[in-house]
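For this view, one protein chain was removed and the others were kept in their places.
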Amino acid sequence: MARLYAEEMVLNMGPQHPSTHGVLRLKLTTDGEIVSHIEPVIGYLHRSFEKHAENLEYQMVTPFTGRCDYLAAMGSEHGYAMAVEKMMGIELPERVEYLRVIFAELQRIASHLVAVGTFGLDVGAITPFIYCFRERELILDLFEMASGARLLYNYIWIGGLAHDVPPGFVEKTYEFLDNFEKRVAEYNQILSGNKIFIERAADIGVMTPEVAINYGVTGPSLRASGVNIDIRRTQPYSIYDRFEFDVPLGEGAQGTVGDSWDRYYVRVLEMQESAKIVRQALDQLPVEGDVQAAVPRRIRPPKGEIYFRSENPRGELGYYIVSDGKNVPVRVKMRSPAFSNLSVINEIGHGWMISDVIAILGSLDIVLGEIDR
Amino acid sequence: MIQSLANWILSFDILSGMGISIAWSLSLFIVAALIFVFVAANAIVLVYIERKVSAFMQVRLGPMRVGKFGTLQTVADALKLLQKEDIIPDKADKILFTIGPWIILVASVVTFAAIPFSDTLLAANMNIGLFYVVSISSIVVLGIVMAGWASNNKWSLYGAMRSAAQIISYEIPVGITLISVVAVVGSLNLQTIIESQAGVGNLFHWIPIPLPNWYIFHSPFLFVAAFVYLIGATAEINRTPFDIPESESELVAGFMTEFSGLRWALFFLSEYANATLVAFLVSIVFLGGWQSPFANYEGVQIGFLVISLFAIMWTIFVKVKTKRLSFYPLGLSIIITLSAWLFPGFAIWLASPGLFWMLMKVASIIFLLMWFRWTFPRLRVDQLMYVSWKVILPLSLINLMGVAVWMWLSGEIQF
Partner (left out) sequence: MSYFSNISSAITTLVDGMKVTMGYFVRPREHVTLQYPDEVWPVPSRNIGVGELDTYNTIRSKLTVDINDCIGCKACERACPVNCITIDTYRGEPDQDLGTTSKGTKIKLLTANFTIDMSECMFCDLCTPPCPEDCIVMTPDYQFISNDNQKMDVTPEERWRDRDLLIYQFSKVSEEERQRLKAEAKEAAQAKALATAAKKAEAEKAAAEKAAKEAAEAELQTQAPITNIEYAEEAPPVSSEPESEVVPFAFTEAVVPVLESTDNEETTRINIPIETLTKVEKQDEILEEPQTESAPHIPEAAQVSEDSVTSMEKQDEILEESQSEPTPEILEDSQDAEDSMTKESDNG
């Protein structure tokens, strides 16, 4: 009698898939329904950002940084601008700093809305996704009013902003913030507390603090495991030390600390904290000031190198810039948080079922543009 | 109904020489065609309704451009699907690939032969109507597994396997729940089940609120049984929260991935046919079928008056809370109340049983199914199994015993 071979099946969640947040290929080795090994294959969206940056002047690199993490473009431009400004020693006017914080935090809200919505979509709840995008449209309207573009801004320039915000921007932002709190309560009602959702997300893909730190995970995924590291608190850049906000940590409210529900819920709470920061910044915004005052005529940082880290909605976004005195950088390397976050997928994903792997991937909140650059 | 139709055909002078058997087969054919037309038209309407309902729940508008308010959208979609290229994968099992979708559709449509649409519209008055419906609708599993296997695609296979497991494991609680109703009625004949729900009675036999004599109000056990059946039926027809087999975000389209054009249209048709079937069963067994909720036309008038009072209170409540006047509930209910009082014919028609009430109930159940789909995330496969075996099944067994006890306590049966 012939033997029955029950081998493991290698399943390919190919680059084109509704749930892999971009063109990501996952090779799943499954035994029935349980996944025993996950191998992510990336590079489908590589667009040679770092090579381009070697041939462009510093101010021309700014639009390209936005295109790497296209869901949080203000954050990417902000990090790059701050890195070059630190190299050149530029001192920014107050109004610029406050406006930059407002844009960065609004962008954080927008990015987390996408993360929350698409996580719901991955586990099957289609409606909260639409609600999240309705809020995001309001934020994108604000950005369009200020910079002229909805998704890729080229607004945060080295030394300031491209141009000042129009009149009416502050009122519209206040209006947005007033409605926003109610909406977050609504998301909690329809999704966070939903028993089916909790069943799908709690206790799934538990990431212990040791594993998180060993793999270099940063951002909300790290804070969901209980590790209290937020670059805005530990190494405050810009004027973040002037605002009062809490850093939400995962507490295992519905399961263990560091599961997918925690990673999701930390993002929901962070949206509320960002709303607080925006409100404080709007209250303290200086009315006068030229946003173009500190933009240098010619951007030629002195010879040297710098590594500057900032808190992207996904984690620690680092820019390593090497300059040799010319107006074109020698090397711009972007340390992308989603890349390190993705690397942990095998460690926390093996041993779960295919549906859980998709939920875990959704909770890590990756953007392939940033991973592949 | 077939007999009456045959007699009606023979009553024409021209056709009277036809012979009874030919008239019979002709009327059989006509009835079958009518049922199929009903199912197809139902699917077309339901696709549109689903898109509009889902859109309104998601603060958007849905189809608006094809036809006024998008009513011809489904027709356009059907035409598009019909002209698509028929792709059969190279290594697919051609025979199974071809007949898989048809089996699902046929199994769903054939069950409609036993469903009473109104007191006179019934294709086949069978003694074992309920048993027939439940057993034939399980053949759907066969079609799904065929479709998944024949696609030669690991993802489709996954979807088909999950679906088979899901449907088979939810058959049991569904069957037991239906049996608890049969225990009250004493017959499997669907028409008898409906006829025994006539009249007005008390809520749960003792609480003195006058409600129609439907089985959902018969006892708390049957009340729970109705919801248990609804959950089980949602799982039977592969709808969210149990739509793992066709889960879009995981398996692209599950077992339907490789089917394009007309075959995919068949899958969709059968999904809506199944949903309609389940809604019919719920309405027949628990909600009184084609019986009207009002016993007589005075009941209609009083009933609408009560509804108008509720509408007035609701409008005041909304105005106080949001400073906005919502006219629609108020206006609508006042109009209907006035017409019930002014036109007794209208009230009498509303009080009499018929196709109208059957369709109203079916529509509300289908709306409930759509509401479920667009609100909840989906359950994972093992959680689905857990719900079936450890929650729904014990509950249905408890319901069965509880109904028996209740009937003894309320005097309907004697030991």
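In this document, chain identifiers A and B correspond to the written order of the chains, with residue numbering beginning at 1 in each.
One rule holds in what follows: contacts are C-beta pairs under 8 Å (C-beta built on N, C-alpha and C of every residue); 3 or more make two chains touch, one makes a residue touch a chain.
Predicted model only: the values in this text are computed from it and were never measured.
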item: Hidden partner chain, touching residue among A:N194, A:S260 or A:Q280; value: A:N194
item: Among B:M64, B:A78 or B:I334, residue touching the chain not depicted; value: B:M64
item: Listed residues A:T30, A:Q59 or A:S76, member touching the removed chain; value: A:Q59
item: Listed residues A:R242, A:R300 or A:H350, member touching the removed chain; value: A:R300
item: Residue ranges of chain B at the interface with the undisplayed chain; value: 53, 55-61, 64-65, 371-372, 374-376, 391
item: Touching residues (missing chain, whole complex) on chain A; value: 55-56, 59-64, 83, 86-89, 127, 134, 137, 141, 144-149, 152, 154, 162-164, 166-168, 186, 189-191, 193-196, 296-298, 300, 302-309
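The rule is simple: only the chains that are shown with their structure count from here on.
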item: Distance from the mean Cα position of chain B to that of chain A, given in whole angstrom; value: 45
item: Contact footprint of chain B on chain A as seen in their complex; value: 9, 11, 17-19, 33, 120-127, 130-131, 134, 190-191, 194, 196-197, 199-200, 353-356, 358
item: Contact set on chain B toward chain A in their complex; value: 54, 57-60, 154-155, 158, 240-241, 243-244, 247-250, 252, 374-383
